[in-house]
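What follows is one structure encoded as structure tokens, with my remarks underneath.
A single protein chain has been omitted from the complex, and every remaining protein chain is retained in its original position.
Moving on to subunit A:
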Amino acid sequence: MTETTAITEELLRVEGVTKRYGANTVLDDVSFTIGRNEVVGLLGDNGAGKSTLVKIMSGVVPMTQGAYFWEGTRYDGIDRQKTEELGVETIFQDSALVPQMSITRNIFMGREITNPLGLMKMREMDRITTEILDTVVTIEGIKSAKQLVGSLSGGQAQAVAIARAVHFKRSLLILDEPTSALAVRATEALLAYLRQLKGEGVSSVLVTHNLHHAYEVCDRHIVMNHGRKILDVRREETSVEELTAAVVEGAVGVERFRAGTF
């Protein structure tokens, strides 16, 4: 036990997670751990169960069977309210922000700074947003905190979503296909930023089907195939080639790769 789990400190652990929709089993007995200050890649082809797993980790969808541990404590009946309290933030592809609202209103959405009557302190919120955009994550091309998110590019919007998570001191950031809508330079910056977050005590899970992006930035890789976890390896124990074999051909691919016949 102790010799393999060199993970620093346990943040999130799921055990035996199974998810069924009717007779259809989407996740089958999946267990893994996310350590503190760790960047974990969650990989797999379309339909591997990545999205469902993300929804279960963030409490949006309940699991059929399995257990959810946060810092070693078991939580039953986990929902979004609870994961919000624990400090999980998920940035879903294309849907983390409200395009019709300003950057400030998006950053403080659901966590507004208000007076006792519930009226928002707009100036203070604008000021803090300006500060966040200047310090936490500098984003080129943004002119004002009052700008509508809908007028931002994909990369800028992702950055705003990440800045929000960092500002509210989330401990686990789950990014669902964050690079799929980004230009090359924005992607590079995003990946560099994930490593930076690690230094600030934020763990992240990067869900992607771009193996090169994942390999570049993640400390550990979890590969899913048809609802099962088929690989869970540290960066130094694997290679882009092995990950490719796992994603493309599943467990068979890993065996073949290790036997040298892939």
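Heads up, the rule we're going with is that contacts are C-beta pairs under 8 Å (C-beta built on N, C-alpha and C of every residue); 3 or more make two chains touch, one makes a residue touch a chain; residues count from 1.
The working rule: contacts and distances are computed from a predicted model.
Name of the non-displayed chain as stated in its UniProt record, restricted to "Autoinducer 2 import system permease protein LsrD", "NADH-dependent phenylglyoxylate dehydrogenase subunit gamma", "Cytochrome c peroxidase" or "biotin carboxylase": "Autoinducer 2 import system permease protein LsrD". Contact with the chain not shown here comes from a single listed residue; of A:Thr33, A:Gln158, A:Ser171 or A:Asn225, that residue is A:Gln158. Within the full complex, the residue among A:Leu97, A:Leu172, A:Met224 or A:Leu243 touching the omitted chain is A:Leu97. Among A:Lys169, A:Arg185, A:His212 or A:Arg258, the one in contact with the hidden chain is A:Arg185.
Where subunit A meets the chain that is not shown, the touching residues are 58, 60, 80-81, 84, 89-90, 92, 95-102, 105-106, 108-112, 114, 117-120, 122, 130-131, 133-135, 137-148, 150-153, 155-156, 158-159, 183, 185-186, 188-190, 192-193, 195-196.
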